[in-house]
Every structure is written in structure tokens, then in C-alpha cells.
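Here it is: the structure, laid out below.
A single protein chain has been omitted; all remaining protein chains appear in their positions.
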Amino acid sequence: MATTDSIEQLNQKLLAFAQQRDWEQFHSPKNLAMALAGETGELLEHFQWLSQQQSYALDAEKKQAVALEMADIFIYLIRLSERLDIDLIDAANQKITINQQRYPHEKVKGDARRTEEYK
Amino acid sequence: MATTDSIEQLNQKLLAFAQQRDWEQFHSPKNLAMALAGETGELLEHFQWLSQQQSYALDAEKKQAVALEMADIFIYLIRLSERLDIDLIDAANQKITINQQRYPHEKVKGDARRTEEYK
Amino acid sequence: MATTDSIEQLNQKLLAFAQQRDWEQFHSPKNLAMALAGETGELLEHFQWLSQQQSYALDAEKKQAVALEMADIFIYLIRLSERLDIDLIDAANQKITINQQRYPHEKVKGDARRTEEYK
Partner (left out) sequence: MATTDSIEQLNQKLLAFAQQRDWEQFHSPKNLAMALAGETGELLEHFQWLSQQQSYALDAEKKQAVALEMADIFIYLIRLSERLDIDLIDAANQKITINQQRYPHEKVKGDARRTEEYK
């Protein structure tokens, strides 16, 4: 990935942030997975009592709060990928290829049942 | 964000994927937040019985499985950002700026207590 | 809590189960919290693409699957309470008392905004 790419730039910034604070000692993959899940819980809290319709139409303040929760998730995802030497973009492209084979569009059109229910 | 950027390329690919399957009807922000959290649960399961040390040294098969769970989280994060018109890179940069002010490195060096415990 | 109580009976059964398998070494509070969250992710997956209406009307097979995910969450919650010597029933009663003061029914009737939004 070129260093001009947005994710790699974030990665470098986050690594420096952790190093300056001597926080790498806390950033084991196990701990980062937990931190990512903690932030995911905070994201859910913003949506839990909303209807699906309402979840599209957040007011400005709530949208900003949601954006920052998503940022937290993204940040821990990047930190985790750095610790495990996983390329997020590659992994996402691999997963999309798998999904294209698992869910051929002519077969699943308009149907979102869970993966295992297609078996 | 330039369309040559890796995230924007993934975003376009994922949007086309959902549209071809008529899955946009299921992709309300509320539902996508749930799906993201479901994948986060799967990520945790890979780490739950490992020591922190072990979590650094995944064998090839487990590392690949972890990479694909991270891909799932990333994919839903991108889908959610598209639905809500939130720029993930901008949001992450905003959050890093907030964190730099909240956790000045000279004050928190080597200490990872939770945010609210600094009050 | 009397040992005739259903939770205490489950607690004893689960403790014996872990001891027989020499699994107490894995059941640190940190690990049990992760395992609980992993099961919560599985619960979410059953509901993520359903409308709220549909989530009331699960077919028999799905209802049974949901019941077993809830059982997993309950099991890890009981294990965690045992490890930390926390009385779940007491804690729930304490929390209900707090909620009764925080959300006086004459004030919040029909309104489910998040706690911090009442400030």
C-alpha cells in the first residue's frame, strides 16, 4: 500500500500516538479486539431504540457522535491490523470475493437470510 | 477523497454488491450497526481463551480467519459510513485530534486507565 | 441466596463443569467477559436483518437457536459472577432501584432516549 493511501497514513499516525504514550504494552491483539468491541457497544447504544427509518435521519449532533464512535472502531481496527501485520484492504477484497461466490446475486436477490441458512 | 483511495474503491464495490442483490433494503444504519457488532463478536471468539502473548503469535490458519473477521467489520463500517454519509478518514482524524488533547503524552505515559477515570 | 434458588443451582453445576475439565485456568474475569460478548454477537446475528415486528414472531427452529444463545450469555454471566463473587440478583435489584430514581415514570413516559440525553 502506498504511503499516500489514507489508511496507511492513519496507521502511521496511530502507531506514533501509541509509542509516544508508551501504550504499545497495552495493545496486544487480545486487548485491541476487546477495545474494538467496547466501541461497537457504544455505537449500538445510539441506535438501539430507533426504528430503522429513524436510524437514517440522525440529527447533526447525533450524527457527529455516531461518526466519532465509528472512528473509534476504525482506529482499533487499524491498530489491530498493524499489530498482526494484516492488510485490511487486501483482507476486505478477499472477503468480497468470497461473498460474491457465496451469495450469487441471481440466487439471493432481495433475500438476506444468514449464511448458514443457505447451506 | 479521491476515487483512487483504497477505502473509496471498497465503498464503490460494496455498494454495487448490495445493489445487485437488492440488499439495500436491509442495510439501514440500525441493521448495519448490528451486523458490525455480530462480526465483532466473532473476532472476540478467536481471542477469548488466549493469553495476551499468544494473541500475538497466531498460526497461519487462525491469522487468516482473524483477517477475514476484521474484513467483515471493515466492510460493515464502510457500508454504514456510506448510508450515513460519514467520511471515515475525516472522522478518524478528528478523533485522533480529540485524543491528543484528552491524553497529553507527558501526562498519561505508560498508563491506560479509562477516559472517565482521568476526570 | 438459598441453594434451592434456580441461579445458585446453575452456578454449582457450571462450577463443577469447569472444574472437571480443568477449565478454571481459562476462566479469568477478563476472558469470561470476552466469551460473554462473543455469545452476544451470535445473538445479534439472529436479529440483524429482521424488522422489529419479525423479531417477535420467530419460527420454532429460530426461537430454539435464540434460546440457546441466550443460555450461553446467561451461563457466562453466572460464571463471571462466581469468579468475582458478585450476587447477580442483588446487583439487578440495586440497578432497578437506580433506574427508578433516574427515570421517574411521570417524566419519561413513552420516551426512551438515552440516559445522558436527559441531562
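Which chain is which? They are A, B and C, in the order written, and residues in each are numbered from 1.
Here, a residue touches a chain if its C-beta (ideal position, glycine included) is under 8 Å from a C-beta of that chain, and two chains touch if they have at least 3 such contacts.
As the structure is a prediction and not an experimental result, all values here were calculated from the model.
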Residues belonging to subunit C that touch the chain removed from view: 1, 5-7, 10, 13-14, 17, 20-23, 25-26, 28-31, 33-34, 36-37, 40-41, 43-44, 46-47, 50-56, 58, 63, 66-68, 70-75, 77-78, 80-81, 83-84, 86, 88-89, 91-96, 98-100, 103, 105, 108-110, 112
Those residues of subunit B which, in the complete complex, touch the missing chain: 30, 33-34, 37, 45-46, 49, 51-52, 112-114
Residues in subunit A touching the chain absent from view: 26, 31, 34-35, 37-42, 44-45, 47-49
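Following the convention adopted for this analysis, only the chains that are shown with their structure count from here on.
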Angle (degrees, nearest 5) of the CA superposition of subunit A onto subunit C: 180
Mean-CA-position distance for subunit B and subunit A (Å): 2
Subunit A residues counted as touching two or more neighbouring chains: 30, 33-34, 37, 46, 51-52, 112
